[in-house]
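Only one protein chain is missing; all other protein chains are in place.
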Amino acid sequence: MIQPFTPEPIRFVAEDGTPVQPLPARFTPELLRELHALMLRAREFDRKLITLLRQGRTTFYAQSSGMEATQVGLARSIRVGHDWVWPYYRDHTLGLAMGVPMAELLSQCLGTNSDSSRGRQMPHHFAAQAQNFVSISSSIASQVPPAAGNAMAQKYLGVDELTVCTFGDGATSEGDWHAGLNMAGAAKAPAMFVCENNQWAISTSIREQTASETIHIKAKAYGMPGYYVDGNDIVAVMEVCAYVADQIRAGHGPALVECLTYRVGSHSNADADAEKHYRTREEVEEWLGRDPITRVEKLLEHLGHPVSAEERAALIAQTHREVDEQVLKAEATGQPDWRIMFEDVYADLPGHLRDQEAFLRAEQTGQNGQGGRA
Amino acid sequence: MIQPFTPEPIRFVAEDGTPVQPLPARFTPELLRELHALMLRAREFDRKLITLLRQGRTTFYAQSSGMEATQVGLARSIRVGHDWVWPYYRDHTLGLAMGVPMAELLSQCLGTNSDSSRGRQMPHHFAAQAQNFVSISSSIASQVPPAAGNAMAQKYLGVDELTVCTFGDGATSEGDWHAGLNMAGAAKAPAMFVCENNQWAISTSIREQTASETIHIKAKAYGMPGYYVDGNDIVAVMEVCAYVADQIRAGHGPALVECLTYRVGSHSNADADAEKHYRTREEVEEWLGRDPITRVEKLLEHLGHPVSAEERAALIAQTHREVDEQVLKAEATGQPDWRIMFEDVYADLPGHLRDQEAFLRAEQTGQNGQGGRA
Amino acid sequence: MTATQERTPTQGTDADSGARTINLIQAVTETIAEEMERDSRVVLFGEDVGARGGVFMATAGLQERFGPRRVFDTPLSEASIVGAAVGMAVRGLRPIAEIQFADYMGPGFDQIISQAAKIRYRSGGQFTAPMVIRTPSGGGVKGGHHHSQSPESYYTHTPGLKVVMPSTPYDAKGLLRSAVRGEDPVIFFEPKRLYRAAKGEVPAHDYVVKFGEAAVRREGTDLSLIGYGGVMPDLERAADALAAEGVSVEVIDLRSLVPWDKDRVLSSVEKTGRAVLVSEAPRISNFMGEVAYVIQEQVFDSLTAPVGQVAGFDTPYPYVQDKVYLPGPNRIVAACVRALNY
Partner (left out) sequence: MTATQERTPTQGTDADSGARTINLIQAVTETIAEEMERDSRVVLFGEDVGARGGVFMATAGLQERFGPRRVFDTPLSEASIVGAAVGMAVRGLRPIAEIQFADYMGPGFDQIISQAAKIRYRSGGQFTAPMVIRTPSGGGVKGGHHHSQSPESYYTHTPGLKVVMPSTPYDAKGLLRSAVRGEDPVIFFEPKRLYRAAKGEVPAHDYVVKFGEAAVRREGTDLSLIGYGGVMPDLERAADALAAEGVSVEVIDLRSLVPWDKDRVLSSVEKTGRAVLVSEAPRISNFMGEVAYVIQEQVFDSLTAPVGQVAGFDTPYPYVQDKVYLPGPNRIVAACVRALNY
């Protein structure tokens, strides 16, 4: 039985890959291999993006390496395209595992014409209508009150959906985070709030972030259950999230799930050199030793269905190929031009924007005597 | 021993005036009579202000009738003029009990020249430098982060002070409330957060406000102790607040105290007729039956030191006289004129305000050919 | 309904069988009710809008009529209110959210500027937030700074938001209908001192006032007097006073700030050669700065005097001097006289 407010994170598989409680039947070797492939694909996507950054083909990236069990586990616990997701900027693994096409993610990162967000957001802030994966805002925790509203709408409409809202540990300090959880609680809305507690907010440790012992305990403030999960154990993440999703669908109101994990990479490319100032290499190494992908591999080994070195290499190669192909395809669509600045500000184009568009058209096409880019 | 997170509010004196646990020695009949007088004085102040409202001599008032034990108890648990207070708009009883001169409060309510806030704030938003009673802002919960900062400064300065911050139950839903408590918790700042839970925020009941079982439980989210007190029992309020203040001074960090009480009057004069729409007369009657002043009177009776009808009448008459006198005195100072608009915007008077002041001077003194008030 | 009728309802002489005279707050209440009747996606919420009917009674009776599922009180958090509206709108509802006073939009500010205003743009139109934030604003009620401010300029400076402010019951109905039926987030400011003071006829039939169309309240040839919201009755009073002196003032009510009716304003100023802009928000970086800028930029040669402004002072809104802070007819007349004598 899954219980809220446990003193220790709920865990099914130990770091050495052995189950610490009976493995639920659905975790067949086939499923575990599928999950493993999703995690590995996301990990390699991370790596490839770093390369694209180095090549100057994109300008920003926030790795989720080390957090794959949390994001893939969550993705596989909801009904994609039916449930709604208000994610945050470190969720590309969640997006990929939910089936957002890699082309979509890459197009957004590259800001090409194939980007459904039209090159308007900084890289890694994608959206995917087909998956009900709502456009990411940089403003930390600003997705939380809207997620509460989304869930309230679902309840109002009487539909059998739920709303997932993800965020980091740092996000829990924002007023909007509180506002959103309290609103969802009071409205008994079908929302699942998932904290991807990677223990750092850029250089601020969870200890400096809050005096609260844990994140999940904060659920008490909103009259909702708080679950504490080993976020590097994909079995635990899926068991808890699936259970919580069921509870929410059964009308028991919102819940908070804390997935304890770790960001093994840098906060973002902008942070790469700064890390040494705020955390020790030992700490990173310790968590590298708790790698969620390795854990599934060990579990599969333990179950007698190891992933062979060749299989692994093939998966990696496939992802690399996929990224390379999609990057070329995306880049071939070119970059959106100045016109995209005026579209989608409103549903219509009010007079002042018509004027400004005309001004810019003249400038960009050299009709105002100046021409060229400013 | 005072404990945090009790399932029931901490209580020393039952509604019928009999102690439910041994009365601490300091609660001599003398002290209890003094407290009784402070409570009664505040209650009558409330009554008189309603009269002033009816007479059109002031425009806004928020009664604290029914909440006197909480506010007087708190006032008597801190070191006035040494500790700092960031209050909210329903705290005139707190102010009075802290020794803010009634003249000050009345001047502010009337917006006269004797108002140290210079007639700039709506009535009942006073400030008192001598008591470190910081100017009240209408914006709900906006005092909470500054209170955290005030306490952080005290810690930084190494002074033996603490910061008290008060607010209603409704205020706990605001993002700023969360921001302030979390900051204070993380900084281990000497702050005492006191919720005057009167169970309504205008017409919104505590049940609609939050799904949290209680307010004090929210302290868990900030790693601080949360105390649950019968806010209509002045002995309990003083015992808990004094204990908590000691703990904070001893360096144990901030705490949250929830005083469970009730607003027996209307939210404000603007709300007087609307009450019937949102709460039942029975509920109000029930709480009128739990009156905190009556409870002290019954306790004094129980202790063999009853307050006689004459004494009571004399106290009331004295307050009425005091209010009447101070109102006349305040009104005699006149109303601040247009000049106060430009002072205290900044420490200096920048050019644009010098221009605007000159413009208004000309207008108000008829020098621009138009004259008179617009 | 012709454009003229739409723009000058108070002058209309055509008989509308069902026309009634109501005040501005009634216009708000009944329009919400009509829109809720028309469209089950419309929901209404905010602090104390339910049983209490709002602190100004703008939503009185609506919870009784539509039930607590569609009309409900929220926790005391403007970020929750605005944010919930965004999420509901994204999921297909048409939320009308009340912020109890415009002065209390502050805690919801980031939700307004980061979520409501940008979600359509940042997602390439994949997700949108058609929603209305209604809120009483402006001074004159002796409420001190937190019940008197006019923060509309903040929101007009935020691309992605539409911002309107009626000064008549007719416009309140017409603009609110446009707001609820539109596809964009709208900040709908209600000038609180006109809630009961502004009375006027409203037709029985369904009509809208389109955003971006100003109303010419009276035609004139000597000066264009332009305002919006709570100051409008003072513009009329000033125009009356000047008419008594033989000055013909054209009075324009912008009604809609983003977008605003540049064409009508410019053609008026081209005709009169003089413009005085009136608002009660602090002067620096206020919305009228933009109107003044565009006027002098576009019809510079028609101007016979600099564009004038009467605005709030650059001080917090005071309590005792409530009335002095506000532009009143005298101050407006003085500004007009300065322009006329230039």
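Each chain carries a letter (A, B and C) given by its place in the written order, and its residues are counted from 1.
Basically, a residue touches a chain if its C-beta (ideal position, glycine included) is under 8 Å from a C-beta of that chain, and two chains touch if they have at least 3 such contacts.
Computed from a prediction, not measured in an experiment: that's the story for all the values here.
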Considering the complete complex, which visible chains touch the unshown chain? A, B, C
Considering the whole complex, which of C:24, C:252, C:307 or C:333 touches the chain not shown? C:307
Touching the left-out chain: which of B:46, B:115, B:275 or B:297? B:115
Of the residues listed, B:149, B:168 or B:226, which one is in contact with the missing chain? B:149
Subunit A residues touching the omitted chain (full complex): 59-60, 111, 119-123, 125, 137-141, 170-171, 173-176, 201-204, 208-210, 270-271, 274, 277-278, 335-338, 340-342, 345, 352-353, 356, 360, 363-364, 368-374
On subunit C, what residues meet the omitted chain? 106-107, 109-110, 113-114, 117-118, 121-122, 145-146, 153-154, 156-160, 258, 281-290, 292-293, 296-298, 300, 303, 305-309, 313-316, 342
State which residues belonging to subunit B touch the missing partner chain. 84, 86, 115-118, 120-121, 125, 127-129, 134-135, 137, 139, 142-154, 156-157, 163, 175-176, 179-180, 182-183, 186-187, 343-348, 350-352
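One rule holds in what follows: only the chains that are shown with their structure count from here on.
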Intercentroid distance (Cα basis), subunit C paired with subunit A, Å: 40
Just the number, please: Cα centre separation of subunit B and subunit C in whole Å. 36
Residue numbers of subunit A (touch at least two other chains): 175-176, 179, 182, 186
Would you give the residues of subunit C that are in contact with at least 2 other chains, written as numbers and ranges? 74-75, 77, 79-80, 107
